[in-house]
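Following: one structure in structure tokens, then a few remarks.
Other chains of the complex are left out, but the ones given are in their true place.
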Amino acid sequence: MNVEQPLVPAVSRSRLEFLFDGVFAIAMTILVLELRVPELTFASYLLSFGMLGILWYHHNRQYHHFRVITRSMLVLHFVQLAAAAFFPFCASLLGRYPTNGLSQVVYISCILVYVWASLANWVIAGRSGSLGSETAAADFLRSRNKLLRGCLALSIVFFIYLIRVLAN
Amino acid sequence: MNVEQPLVPAVSRSRLEFLFDGVFAIAMTILVLELRVPELTFASYLLSFGMLGILWYHHNRQYHHFRVITRSMLVLHFVQLAAAAFFPFCASLLGRYPTNGLSQVVYISCILVYVWASLANWVIAGRSGSLGSETAAADFLRSRNKLLRGCLALSIVFFIYLIRVLAN
């Protein structure tokens, strides 16, 4: 993005990064605390660990572009963190009731909240000029569209599962 | 503040920051461990997560101004950390007994201890010359008065709830 206006940082980049990585490290590790036979099956543990890993990886790639964390970006980061910290609960629920429609909906909705907040973060960062000038407009749009497609695809999955639950 | 006397740091700024962020990341994440139906309602989880987020954010803005961590500031930081680490217990109590007066008083008193320690930290930092010279006296006083108003308002809320409990 070419906008290079002076922005007021809400919070230090490195400390938010720190809090973020901390919450992910803990969420990944406490997954195992829920691993009581038959509460969380081993498959659910691996699935959830991999999911947290993918979300963490995408945050890394996104965060790299943020020059400054504004107040609205901070709020969206807290939404992402709340979803990530909530994830072990969803994993435990899915492990205990793997075929239950409601536990599947809760699991998907947790990821859904995370990815939409991630998309909002990216769009707001682009509009407010938080992205550094080395992030070209074309790169910004490509990433935004990729995120948007992911969000929409997951939303469709979410609604299919939701309708299945409501239909019963 | 204009006082620029040499201060003896009790502890490295970055390591205290690290411990602080670590305790907050963990407190935020273990909130979910208490989330057993019906122990902690989902509303209590979101409220408590948001509360920890706000406290963490305010600490960031405050910590930014501290040039040096003196021994009394370190002690006050430990009071803040003890309150933050205690918070998941309060959240679990409130989620289990949301209408119980005592659990409300415990929840509020935990935040109250935190914010008064935060105010004390700010005042002591100002008096001891720990604030860098780029923090003007006017800024110091404005922040102090804002914190003081918050502390007093929360104290009033606390006493109202306390009296309600004692009256029953």
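In this document, chain identifiers A and B correspond to the written order of the chains, with residue numbering beginning at 1 in each.
Assume a contact is a pair of C-beta atoms (placed from the backbone, for glycine too) under 8 Å apart; a residue touches a chain by one contact, two chains touch by 3 or more.
These figures come from a predicted structure and were not determined experimentally.
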item: Per this structure file, total copies of the shared sequence (2 shown); value: 4
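One rule holds in what follows: only the chains that are shown with their structure count from here on.
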item: Rotation angle (°) superposing Cα atoms of chain A on chain B, nearest 5; value: 90
item: Whole-Å gap separating chain A and chain B, where each centre is the average of the chain's CA atoms; value: 27
item: Residues of chain B touching chain A in the complex; value: 17-18, 21-22, 24-26, 28-33, 35, 45-46, 49-50, 53, 56-57, 60-61, 64
item: In the complex with chain B, residue positions of chain A that touch it; value: 10-12, 15, 18-19, 22-23, 25-27, 30, 33, 74, 78, 81-82, 85-86, 88-89
